[in-house]
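Only a portion of the chains appears, each positioned as in the full assembly.
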Amino acid sequence: MSAVEATADARGGALNDWLRERISHALSEFTAATALVVLFVALSFASPYFLTADNLFNIGAQTAVIAIIAAAQTMVIITRGIDLSVGSVAALAGVAGAMVVRDLGFPLLAATAVAIGVGALAGLLNGLLVTVARIPPFIATLGTMSVGRGLVFIMTGAVGVYGLPRSFQLLGNGEIIGIPFAVVITVLVAVGVAFLLSQTRFGQYTYAMGSNLEAARRSGIAVGRNLTYVYVLAGVLVGLGGMIAASRVNSGQPNYGISLELDVIAAAVIGGASLFGGQGRIVGTIIGAFLIALVRNGAVLLDISIHYQQVIVGLIIWAAVYFDQYRRRRLESRG
Amino acid sequence: MATAATATAENDKPAAGDPPVLEARGIVKRFGHVEALRGADFTVGKGEVVALIGDNGAGKSTLIKTLSGVHAPDEGEIRVGGRPVHFATPVDARRAGVETVYQDLAVADDLSVAANLYLGREILRSGPLGRLGLLDKRAMRQGAAAALAELGVRIPRVTTPIAMLSGGQRQCVAVARAIIWATNVVILDEPTAALGVVQTGRVLDVVRRARDAGMSVVLVSHNMPQVLEIADRVEVLRLGRRAARLRADEVTTDDLVAAMTGSSGAERD
Amino acid sequence: GGVEVRDGGDGASKDASGPLKLAVVPKAVGADYWNTVKAGAECAAQRAGDVTVQWDGVTTETDVEGQVNLIQNFVTKKVDGIVYAATDSSALAPATDQALAAKIPVAMIDSGTSPQPSGVPLFATDNRASATEAAKLLATELGPGNHQVALVEFQPGSQTNTERVDGFKAGLAQFPNLKLVGQQPSRSDVNEARRVTENILTANPNLAGIFAANEPSVLGAAQAIQAAGKSGKVVIIGWDAAPDEVAGLRSGQISALVVQNPFKMGYFGVDKMVKHLRDKAPLASADTGVTFVTKKNIDSAEIKAVLEPSCANPPVQ
C-alpha cells in the first residue's frame, strides 16, 4: 500500500513536487526580499533623489563588488567553511592587476586574467590548507588574510598603484546600453553560480559536504578535491571582484577590503545561508548585499550621519535575520 | 575462552575451493588508548550471507568500517577475491563492489531523500549538458521513489530533506542506497534496528534476493532469531577478536549468546 | 562598441540665489583634527547665512571605495557644492569628475586629487614639506652627536601617511648623525601606538627621539615614554594638537608639535564655495600653512588662535 502511494507520488507528483520546491525556495528568500522591497518603497517616498536613473545606476555599481564576493563567500559557507581572506585577496588581486598594467603595459583583459589568477592561487592555498593540512577554515583563511595583506604591502611598498590609463576604469565605471558594466558582470556571476549550485553535480556535492562531510566522504565523493575546487572558484570570484574594485577607483589600493569579510558574510546570512553548512542560495545572498547597500545609500540621501548609519545597519541586520528565523520556525516548527 | 580466537587461526580457510570474496586477517585498530580490534579475522564467501554478531562494543562496527575503507587498520590485511587490497578511502571499497550501510547512517541531513540515494552517483543529463555535470533531477526522483517502494517505505515525498524523516525512515533510505548500488558484497550494520515489522521483512527479502543473485551479504544484528533465520554462517566477535565461526543451521540462540559473552569456549564449523 | 566610460549625467544649472546645501566630507570621522575642520566649515556657513552643511564621512581613512560611493551619493542628491578631503588622490579623481560633469562645483581641503582639475581649488598644508621640517626640528632639539630616532607612523598605505613618512625621511637624510632604528604603525589606535613604542624602547634603550605622525600616535608614544620613566629624556616631535598633546607639550613630554590649520581649511572650503556659487567668484587654491608649536611660543596670540579656534576669533587671516 505504502509502496503504491510512494510511486504515485513520484509519477503524478513530479510537476507538483517541482512546483512545491520552487514555492518553498521562493518563500525562503521571502523575508529578505520583502525587506528589500519595503526599504525600496520607503526610500522612494523619503527622498526625491532615490528613484532616479543615476542613483539606481550608482547603487548597482557600488554593490557589484560586494555581491560578487558575497556569492563566493556563500559557496564557501555552504560547505560549512568561511573565508576571512576575501578582503586581503581582493586587494592583492586588484593591486596585481593594476601593477601589470602600469609596469608591464598589459591590456585590461590580460590584467583581469592576472587578478583572477591571483585570486585562484589564494583560493587554492586556502583549499589546500583546509583539505590537506586540515586546518579549520576560520584559521586557514585568517592566516591567508594576514599573509595576503602583508604581501600587498610588501609588493606596493604601502603606496597605491597609480598612473593607470583611463581604459583601466572600464570594468568598474564603464557601461553597456546604459547599464553599468559591473552590474552586468554581477548578474552573470550570480546566475552562473546559482546554476552551478542548484543544477550540477558539483553543486550537489557542495551542499552534501557542508551537510555531513563524513557522509559525503563515505558516499565516494572526493571531498578533498571538491572542497578545494570550491575555495579556488571562490578565489576566482574574489580576484574578479578585486579587479573591479581597483578599476572603480582607477588604482591599486593596498588597503582595499579591510573588514570586507564581515559585509559579505552578513549578506550571505541575511540571505538565508547557515554558518553551520548545508544551506544557502545565491539569490538570497544577492538580496542581502543589496539590502545593506540600500541602507547605506538611503542614509546619505536622508542626511543621516555615519554614526547613526552604523546603528541603523546593525538594527536592519538584526531585523532581517530575526524575521527570517521567525518565518522558518512558523513554517517548519522543527523540534 | 580468550584462546578461542587463536584456536580458529588454523582453519581460517573457507571450506570451498574458491578464495573468499572478502576477507580480513589479523586486523588491529586502536583509538588512542582504546584497542577496538585486537587481531580480528573475518571471511565471506561468494553468495553467502554471513552474520557478524557480538556484544555492544565488541568491535563490529569498527571492523566493518575497516572493511569498507573508512578506517585504515593499524595492522593486518584485507583481501578481496584472495588478493590483498588497500582501501585508502571508501571509494576504493566501492570500486571493489563493496557497498555499506553504516550504523551511524551516513546521510546528509540537508539534502533530499532522492539526492541522498544518488549521492556520489548522480544521474546526469544525457548529451553535452551531462558532460558539464548537469543533473537529471527528474530521473533521480523517479528512481528513488521506485527503490523506496520496493522496500515498502512510506515517505512523504522524495524531495523531503532527510532531516524531517523518522528514525526508521532514515534507516530505510540508507538501506535502499546500499542495495541499489551493491554489485559484489553488501555490508549491513544493524540495518533493521529501527525498522518496523513490515520493513524488516522487506529488507530480509532483499538480502535473500541479493544472495540468490550471487552477491555476498554481511549482516550485523543483535536480533538472534533474525540471524538464525537469514544467515548461512555466523561469525562471533568478542573483545576485538573472532571468538567463533558457526553454521547457522547447527546452532541455537543460546549457543550464539554463549559465544558472544564468552561463557562457552565451544567452537563449531 | 556600446561600452564606454561613464562621466556622469548632465546636471541642471543651479539657482544660486536661494539657500545653499553643501556636502563637506572629511577623510574619516573620528579625530579631533576633522572636528576642527567641521567647526571651520560650520563657522563659514553660519557667517554666510542660509547655508547648510551636511557633514558625512567614512570611518577609516583607508576606506577609499566607501568615500567614492559617498561622493557619488552626494552627486545623486544634487547638493549645491561638495567640499572634501580625498582619501586617495588618484582614486577620487573620477568622483570629482562625476561631480563636475553634473555641474556641481568641488573644492578640496587637506588632500587633493591627481590630476587636480583646473576649476577645483585645494586648501591644504604641504604634508611632505612639513614633515621634512619636523625632522629638522628633531635634529635641532637633539643637537650634535650621534642619535637613534624612531618613527611611529599611523596607517601604511594611506596617502597622508606616505607623504609624512617620505617627508620625514627626506629630512633625516640631511642629518647623517641621526639614525632611524625603528618604524612601526599605530593604525591610528592609541593602545597600539603605546604598544609599539614600548617595544621600540625595549629594543633601543638609547633611543633619543621619536617622530609620531598623527594624534593617536603621539599620545601613545608619549604614554609609553612616560611609563618607561623616560619623560624628557626622549624627544618627541608630534603632529596635530589634541588637548592631551598640548598638555604634553606644556609638561615637557613633547618637544614640538606640527600644527596645521584645519579650521582654516574647513572655513575656506565653505566660504570660497559659497562666494563662487553666489557671486561667481573664481575658485583658487590657497596654502593654509602650518605652525610649529613649542613650549616657548605656545602662549602667543597667533598660536592660541590656531590651537583653540573659535568662530569668534577664527584663525583665517
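Structure notes:
By written order: A, B and C. Residues from 1 in each chain.
Here is the rule we go by: a residue touches a chain if its C-beta (ideal position, glycine included) is under 8 Å from a C-beta of that chain, and two chains touch if they have at least 3 such contacts.
Please read these numbers as outputs of a predicted model, since none were measured by experiment.
Summed over the entire structure file, the copies of each protein chain kind amount to A x2, B x2, C x1.
We adopt the following convention: only the chains that are shown with their structure count from here on.
Chain-to-chain contact here is organised linearly: an open path runs through the chains from one end to the other. Distances from each chain's CA mean to the overall CA mean are smallest for chain A. Of all chains, the one whose mean C-alpha position sits at the greatest distance from that of chain B is C.
In this assembly, the C-alpha centroid of chain A lies 35 Å from the C-alpha centroid of chain C. Chain A and chain B have centres, each the mean of its CA atoms, that are 42 Å apart. Averaging Cα coordinates per chain places chain B and chain C 73 Å apart. Among the residues of chain A, none is in touch with two or more other chains. Not a single residue in chain C touches at least two other chains.
Within the complex formed with chain B, the chain A residues making contact are 2-7, 9-11, 13-14, 17, 20-21, 199-202, 204, 207-208, 210-212, 214-222, 277-279, 332, 334. Partner chain A is touched in their complex by these residues of chain C: 2-6, 8-9, 29, 54-60, 62-65, 68-70, 72-78, 88-94, 114, 155-159, 161-162. On the side of chain A, the complex with chain C involves touching residues 47, 49, 52-55, 58, 62, 65, 153, 156, 158-160, 162-164, 166-167, 169-170, 173-177, 180-181, 245, 248-251, 253-256, 258, 296-297, 300-301, 303, 305-307, 310.
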